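Have a look at the structure below before the remarks.
A protein chain is absent from this complex, but the other protein chains hold their places.
Order of writing sets the labels: A, B, C, D and E. Residues in every chain begin at 1.
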Amino acid sequence: MKLITAIVQPAVLDNVQIALATKGVAGMTVSEASGYARQRGHVEVYRGAEFTIDFVEKVRIEILASDADAEEITTTICDAARTGEIGDGKVWVTPVEDVIRIRTAERGDAAI
Amino acid sequence: MKLITAIVQPAVLDNVQIALATKGVAGMTVSEASGYARQRGHVEVYRGAEFTIDFVEKVRIEILASDADAEEITTTICDAARTGEIGDGKVWVTPVEDVIRIRTAERGDAAI
Amino acid sequence: MKLITAIVQPAVLDNVQIALATKGVAGMTVSEASGYARQRGHVEVYRGAEFTIDFVEKVRIEILASDADAEEITTTICDAARTGEIGDGKVWVTPVEDVIRIRTAERGDAAI
Amino acid sequence: MTPALAFFYGGMVRAKGVLNMIMMTVIPMATVGVLWVLFGFSMAFGDSKGFSGSPFQYFGMHDVIGATVGTDPHSIPMFAFAAFQSAFAIIAVALVAGCAADRMKFSAWIVFSALWAILCYFPAANWVFGTGWILNQMKAVDFAGGTAIHINAGAGALALAIVLGKRIGFGSKPMRPHNTTMVMLGATGLWFGWFGFNAGSALGANEVGGWAWINTLLGAGCAFLGWIFVEWIRDGHPTTLGAASGMVAGLVGITPACAAVSPIGAIILGLVVGAICAMAVGLKYKFGYDDSLDVVGVHMVGGFVGTVLIGFLGDPNYMAAAHPAALEAHKAGLFYSGSARLLGTQLVCALAVLFYSFIVSFIIAFVIKKTMGIRISTKQELAGIDLVEHAEAGYDLSNVRYTSMRIRDSLVLPSSPVSPVPADKADSSDTKGTQA
Amino acid sequence: MTPALAFFYGGMVRAKGVLNMIMMTVIPMATVGVLWVLFGFSMAFGDSKGFSGSPFQYFGMHDVIGATVGTDPHSIPMFAFAAFQSAFAIIAVALVAGCAADRMKFSAWIVFSALWAILCYFPAANWVFGTGWILNQMKAVDFAGGTAIHINAGAGALALAIVLGKRIGFGSKPMRPHNTTMVMLGATGLWFGWFGFNAGSALGANEVGGWAWINTLLGAGCAFLGWIFVEWIRDGHPTTLGAASGMVAGLVGITPACAAVSPIGAIILGLVVGAICAMAVGLKYKFGYDDSLDVVGVHMVGGFVGTVLIGFLGDPNYMAAAHPAALEAHKAGLFYSGSARLLGTQLVCALAVLFYSFIVSFIIAFVIKKTMGIRISTKQELAGIDLVEHAEAGYDLSNVRYTSMRIRDSLVLPSSPVSPVPADKADSSDTKGTQA
Partner (left out) sequence: MTPALAFFYGGMVRAKGVLNMIMMTVIPMATVGVLWVLFGFSMAFGDSKGFSGSPFQYFGMHDVIGATVGTDPHSIPMFAFAAFQSAFAIIAVALVAGCAADRMKFSAWIVFSALWAILCYFPAANWVFGTGWILNQMKAVDFAGGTAIHINAGAGALALAIVLGKRIGFGSKPMRPHNTTMVMLGATGLWFGWFGFNAGSALGANEVGGWAWINTLLGAGCAFLGWIFVEWIRDGHPTTLGAASGMVAGLVGITPACAAVSPIGAIILGLVVGAICAMAVGLKYKFGYDDSLDVVGVHMVGGFVGTVLIGFLGDPNYMAAAHPAALEAHKAGLFYSGSARLLGTQLVCALAVLFYSFIVSFIIAFVIKKTMGIRISTKQELAGIDLVEHAEAGYDLSNVRYTSMRIRDSLVLPSSPVSPVPADKADSSDTKGTQA
């Protein structure tokens, strides 16, 4: 099994969600994150003192997938999240040794 | 070494914490997350317009464990987090190549 | 490729960021977390009732790196994040099978 | 003023219940306002019929045009007086809401609060401010409502808290205030409004208003000090929640006394009330009733202590102008006159209101519990009362929106009596019961 | 009062636009205040020159020292009267801002609001409160500004919303209030201030002020009830946002009527206004104009309904004291006199102000759009208007700071006319246009 982690722009979350739903992806976990790379942050000014907010808001999406589905999900996310502007983010895939559904204690692919 | 990641209901965090403490688990890292799967979100109404909050609040728990302890910790979490209702969440286990305790620069199992 | 995850004190984030920048690390993703281990939480009192806040605020840093750079980045983070006090946190390294830059669909080391 | 109470209370609950607490606190501005104008004012200030004034004398404010209150050079139009007194009626009822955080059906609260206004406040206002026995037979001193408002509301809250039962997790799960700055906003707003209540009760910009103002400042300020001193000694730290609570306790305590004591008396009264209330808020854990936001510890105890302390601190120089009848009947407070007559009177009146209110409130709450139901379900309580009773969330500060939107077809005109609510969201019995 | 509006509006937008909404609402306190003193007061209360009073009669408040307003035992200094009336001018303009959330250039708003004050509010104030036709020729009843303020502002908001166009995502993306407690803070603050407006419009602590106060309480309270009843039936839940909206709708509706109707009339008026406005706020989705915070649904509709209902509910007993000229000219409301003359008059005046304001506002907005530009760019709107127009964020509640700091060299004295702004942050044309 695989864990697919994507860091995307907050504005594309809807898109990704819909694209995945049409591919039949059952579930995902989402959390807030801040990123720092090519995309520049912004400047705020308080009583004349300048504050540079280095980090840019992002959303982290995590999806557990069977080995077979991983590639398709990855591509789907990338396509749905692409705006073509700097800051679109990254997707990465890591190996998972075991998955358990807490409610039923099912394990492995059945638990996804 | 392993990284055990659990997505659980916020209300069971206490339970999990106590259960792990009794098994002698030394530490954990917790963060907020939102999930989306079988469990339905809720509806809010503002001046007659309906808003569906798709995502449900969850807590992510991350625990580093030696290979030997991983299975027991996983089971402990699942047992402590189970309410039997849809939305109980998932636990997964990923391989970790190295762990370092920042304070002492210890590495590997010693750092957990 | 590797994913380096660090849990550090919020106050050292600046330090880590600068240290990594001088080593030429291009990007990172940061999020908020709470930790629980040797370091004790604090006590608050509301109308005479005592509340123990068990968890301590931490910052999670995630960095994707090529196999070659991983060790140097890990050490850099540890050095920059060390205050010597309990609660300095942990760094761990996990294997990554694939990385994609969403904007360009580049894969692998090129996407980091 | 009542809005200030809404923020004082709202800040103290958890973020998932803030809107419900605010709603419970502000709804009397509508319901009690209407009842007041219909027959409440008449019950309070109409000619006494024993239990209360006649509800029909000024029904719907008829016969009020042209009428005045007070003796002549200082008389004011009865319409203005009714307007001023409406604020007291509303806040008295709103105060009770603090005991019911996070678990009471909103419809049940509307019914409870209306009945409580009719059966507990309007009569008590008649006794204390109007034509009734506390003011006129007993000649007790209660300038702006220590008994009628605070003891009354506090005892009602105690009864309601007992009937409601405890919140899930009371005493074991932490329920800390979600926004202490909002608590402070409310407390200072109350202080501000209280100057109006207490100084305004002098019905004119005269000298009594001047010292009522000074004493209100001192009473609240010294109770604030009294409360944080207890905390500093007992818990090691003076807290902001304690400061806000102390202010309110002091306002409560000085309410009956503000025209009858000297500034030095107000300082003493404030310190005593603040310290006693700081200790009294712990009683709920000892006795196991979930008076969630300490209406009992602050209002019942504070009002009681303030009312009784007049029996000690009532100063003849000040009472001569503000309470001549009481001065004549009972002499001054024990410390000035050496006589306990005033003290006895105060004690009797305070206890009478306390017991009356407790018993009547208990009966109202109990009847509601047995008929329409008084509490939301356990599942709803865990989901959060804002969501299930009001379909809203107090805050949305995140920049990430995990939300989708749908415009109701029925937005402009209702399409059906009850629009469908997801079954797992709210027991439909809930909302049905209250639409009648 | 106007600050209360700023919080009522500010809480309703998303967290990324709260500061801009507050700024748009408070800036008239400065700009309109200055215009008022320069020539606005004179246009409103100077001797009528047909369209409005002469702007030069009291230019810069000259000749106001020593002048009084009202007949003698109750006269007040004209300076005090001008001060009191300035609050009406400011809030009327500020109300319009609610239609323009999240997308209007701040410089364009400053220009629009100043022109709107001059061309729409000052003349209308003359017609309704001063020497103009609605008060003096038509002898219509508008005690505290249902037409001049609310219909006027609502119609202006409708025009501005149409010229501005919709927010990105209007009707499809959810835009829920980021802080409903702040909305309630604003609504209750408005209520508090409105007591001052309505009771104060009696220009003295007299009996008319007394019933204006009572009616303001009832009107707002009953509209609050009316609104949440509609929600309870239609949507299944009474909401806090609905409660706050109902309060404001009721205040709007009772504004023209508060001295002319009986308390029972105020209860009816409140319930009707609350229910109608609760339905009217959905119209924007039907017709597709983005009146973001429902200035039309609450103020235009509420003001209209309140103004027209006087034609039914105007009670001769109350009008005799407060509106003797209207009573004499038109008899009382339809329900009392059986005559529709007052109703007709009210309707004509309400519609006249509505159309005048809509047309003039549309022209002002259109001219601004074609000249200086009225809307920020799409990219800026997505980034959030607080950031691009004000270089600020409303909240920073996290304990983690992803921020670095730089002290500007030019901090004390400006070094160059326009300091460089990162090109991707703001279209420089934006700020340049407004520095002139």
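Definition applied: a contact is a pair of C-beta atoms (placed from the backbone, for glycine too) under 8 Å apart; a residue touches a chain by one contact, two chains touch by 3 or more.
Note that the structure is a prediction, hence the values are computed from the model and not measured.
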| item | value |
| --- | --- |
| Hidden partner chain, touching residue among D:M184, D:V273 or D:I368 | D:M184 |
| Contacting the left-out chain in the complete assembly, out of D:L218, D:A249 or D:L334 | D:L218 |
| Of E:N136, E:S377 or E:S404, the residue in touch with the unshown chain | E:S404 |
| Residue of B:V59, B:I73, B:V96 or B:A111 in touch with the missing chain, whole complex considered | B:V59 |
| Full-complex contact with the absent chain, from E:A82, E:V111, E:V128 or E:A244 | E:A82 |
| Hidden partner chain, residues of chain E it touches | 2-3, 6-7, 10, 18-19, 22-23, 26-27, 29-31, 33-34, 37, 60-61, 65-66, 76-83, 86, 106, 179, 182, 185, 386, 389-399, 401, 403-405, 407-408, 410-415, 417-421, 426, 431, 434-435 |
| Those residues of chain C which, in the complete complex, touch the missing chain | 11, 34, 36, 40-46, 48-55 |
| Chain D residues touching the omitted chain (full complex) | 14-16, 171-181, 184-185, 188-189, 191-192, 199, 205-207, 209-211, 213-214, 217-218, 220-222, 224-225, 230, 232-241, 243, 262-264, 267, 279-280, 282-283, 285-286, 317-318, 321, 395, 397 |
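Here, only the chains that are shown with their structure count from here on.
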| item | value |
| --- | --- |
| Whole-Å separation of chain centres (CA-atom averages), chain A against chain C | 18 |
| Junction residues of chain B, two or more chains touched | 31-32, 34, 36, 44-46, 48-51, 54-55, 94-95 |
| Residue list for chain E, restricted to those that touch at least two other chains | 174, 176-177, 234-237, 239, 241, 282, 285, 402, 404 |
